Every structure is written in C-alpha cells, then in structure tokens.
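Every protein chain but one is kept in place in this view of the complex.
Read from first to last, the chains carry the letters A and B; within each, the first residue is number 1.
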Amino acid sequence: MIAPESLPTLPPVLDYAGVTVFALTGALAAARDRHDIITFWFFAVVTGVGGGTLRDLLIGAPVFWVNDATYLGIGLAAALAVWFLSRYLERAKTLIWLDAVGLAAYAVIGAAKALAFGVGPLVSVAMGVLTACFGGVIRDVLAVQPSALLKREITISAALLAAGGFVALNAIGVPALWAGVLGAVAGFGLRAGAIHYGWALPAFGAKRG
Amino acid sequence: MIAPESLPTLPPVLDYAGVTVFALTGALAAARDRHDIITFWFFAVVTGVGGGTLRDLLIGAPVFWVNDATYLGIGLAAALAVWFLSRYLERAKTLIWLDAVGLAAYAVIGAAKALAFGVGPLVSVAMGVLTACFGGVIRDVLAVQPSALLKREITISAALLAAGGFVALNAIGVPALWAGVLGAVAGFGLRAGAIHYGWALPAFGAKRG
Partner (left out) sequence: MIAPESLPTLPPVLDYAGVTVFALTGALAAARDRHDIITFWFFAVVTGVGGGTLRDLLIGAPVFWVNDATYLGIGLAAALAVWFLSRYLERAKTLIWLDAVGLAAYAVIGAAKALAFGVGPLVSVAMGVLTACFGGVIRDVLAVQPSALLKREITISAALLAAGGFVALNAIGVPALWAGVLGAVAGFGLRAGAIHYGWALPAFGAKRG
C-alpha cells in the first residue's frame, strides 16, 4: 500500500506529466484535422485531463484540475507547441509514440491515486487501465476517429501490465516510486514492441482462420 | 416506495445480474471485431458496469463496482465464456437478445436504486431508462458501431415501459420484487415483439411519406 502520508506529494507532478503527454496527442489530433488554435487548446485540455477526470469521478475524489488552473496552461502550451513545431514532426508517428508513453504513465498514475484513496488493489489496477485508455478514447470520439483501442495491437494489455505491475510490486514492498517506474517501463516496453515489431496476443477466431 | 431497510439487500444480486448480461454483450462486440482476450475483458467490464456507473454518478451514490472486485471477475468470466463458447452461438442474434434482457433488467434496477436513494418517481423512471440505454451506447461508441438505439425499432420505449411500469406498480403498493419482475417482463416483451415481429411506433415523417 502507498502510505497515506505520501499522498500530498503524489498527484501534482505526476498528473502534470500525464496531462502534458496526452494534451500533446490531443493537439496532434486537432492538427490532423487542420483546426484553429482555440480548437487545438480544447482538444489538448480535454484529452489531457479526460482520463484523470474519469478516475476522479469513479473513486469519488475532487476532480484534480478543477482547483488548479495550471492544467489549462499545460493544454495551451501543448497546443502552441504542436502549432509551431509540428512541421518538424512526422505527426502520425509522434502521436502513436506519445500515446504509448501516456498509456503507460497514466496506467500507473491512475492506479496509484486509486490506492491512495483506499480502493482495493484489483479495482485499483482496473482504474489505472480505464484511466489510461479513456484519455485516448475521448480524443478519438471527439475527433470522430476509430479509437486507437480498436487497432488489433496490444494497447489495453500494456496498460494492464503497467498498472498491474505497479500494484503487485507495491504490494510486496517495493517502494512506490520504483514500483511505478518499473510498471510504467514494462507497460511501455510491451506497447513499444507491439508498435515496432507488431507483437500481438492471439486474436479471437485466428486459430480457426 | 421501496422501504429504506430493503436497500442493503437490493443492489448486489441485481447488479450482478445486470452486469453479467451486459458484460456478455460487450464481449460479443469484441468478438465481432476479433480482438484479443484482454480486450474482450475490457469491453465486458466497461459495457457491464457502464450503465450503472452513469446512474451512480448522477444520483450521487458511490460507484457500485469500485469497492467490490467481483464485478471485474464477472467481466472476466463473460470474456472467457464468449471466447470459448461463441463458436456455438450465432453471434448477432445472441447479442440482440441479450441486449433486450439487459435493457429490461437494467431499466428496473436503475429505477429501483434511484428510488432507494430518495430520487422522485418521475426522475427515477428517467434514471432507469438512461441506465439501461447507456450500457449499450458506451459499448457501441467503443466499438465504433452505429448505436443499437438508432435502429428504428422500439428500444428506448421498452426501457421506459420497464422502468415506468415498475415505478408505477410500486407506487400503488405492489411489492418491489413483483413490481420489478412485472416491469421487466413487460419491457422485455415489448422489445421482443419489436425484434421478432418488427413492432414499431410511428416514425417521424412516415405519415407524410
């Protein structure tokens, strides 16, 4: 378990990081559709805070960004960064890799906050997975794109490995920071392998193809 | 009215049943898209708990599955059942009938929990309808499928009959259990007629066709 006294220092830094990564993916989605800068900002904020908002509503926590305008500034910074720098980026590739980082990070962050609010370990893992996956789902629904979840690649499994690894390591006494880093790295590694090498679990029906 | 003392025994069994049915429809949707077993599980859980989660957020109740990992197990069981048994099923047909059962059951369950939390009767009916219909909406949005709501068949009307019948019978003194069974049977019957015989209310514009 995460000691309650570690709670006050936990959320801000981690949530800033997770929001930044997902905000960039939101702004990149807006760029793909050639929106204006205000719409970039909207997509950046909604995508950035969406996953954590769902987590907070589910566990009954005050929604993390409602009392801290910093998150809106992060969204604006992400929108401006994509607006001015994206000509130097291959957008689709950048989006998929940032999404992988966000997935792994948010899976751990979501599970950690759930644990810190007294949610049991199994449900905390689920909370991490939902938190990690819904940021991208909200972005894709808003952009009317097929969700990244539905590519027949490993995505949810990577979030499950990250969140599950963190919660399991933490339960056997590994300090929260190390458990989180190891979980996120494992989840990111699995997702990276899926992106780069096409790793996949057996798909339903494949055995009968 | 449902007596407050009946509250503690009300939710678990009913929610388990409603979640099971909708979890199966979620796993079947994942099967249609030939996902892996982890994605089956994700779809089963999200579809299974989605409607009830919306209900709990709206009425200010603690989200029912956050403190009970059983629901995750139900999702896993549903995923495994569909994975191993679905070759024996005609999937589209099974999905539509399970959806009909889930719609009727969740309409009553959603209305009953709202009443038990002190929500007025009319809004409790609405809560039942929303709860019943959003499980399928969330599944269809995740699967990027046209929502079952949008087939020009009776679906929302069936949920309204189930929830409204339950609340009305309950209000005139019929015991909650019987009111619920009668409401669910009536709603399911209407939906079954719509599926089997093509029953429909007059569609907008039809009279001027």
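Please note the rule applied: contacts are C-beta pairs under 8 Å (C-beta built on N, C-alpha and C of every residue); 3 or more make two chains touch, one makes a residue touch a chain.
Just so it is clear, the structure is predicted and the values come from calculations on it, not from any experiment.
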item: Candidate in contact with the missing chain, chosen from A:53, A:131 or A:155; value: A:53
item: Of A:30, A:95 or A:133, the residue in touch with the unshown chain; value: A:30
item: Selected from A:17, A:89, A:122 or A:142 as touching the chain missing from the view; value: A:142
item: Interface with the unshown chain - residue positions in chain A; value: 30-31, 33-40, 42, 45-46, 53, 57, 62-63, 65-69, 72, 83, 87, 141-144
item: Contact footprint on chain B, counting only the chain that is left out; value: 57-60, 119-120, 122-123, 126-127, 129-130, 133, 137, 141, 146-147, 149-150, 152, 154, 156-157, 160, 200-206, 208
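Rule of thumb we're sticking to: only the chains that are shown with their structure count from here on.
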item: Chain A onto chain B, rotation angle from CA fit, given as a multiple of 5 degrees; value: 120
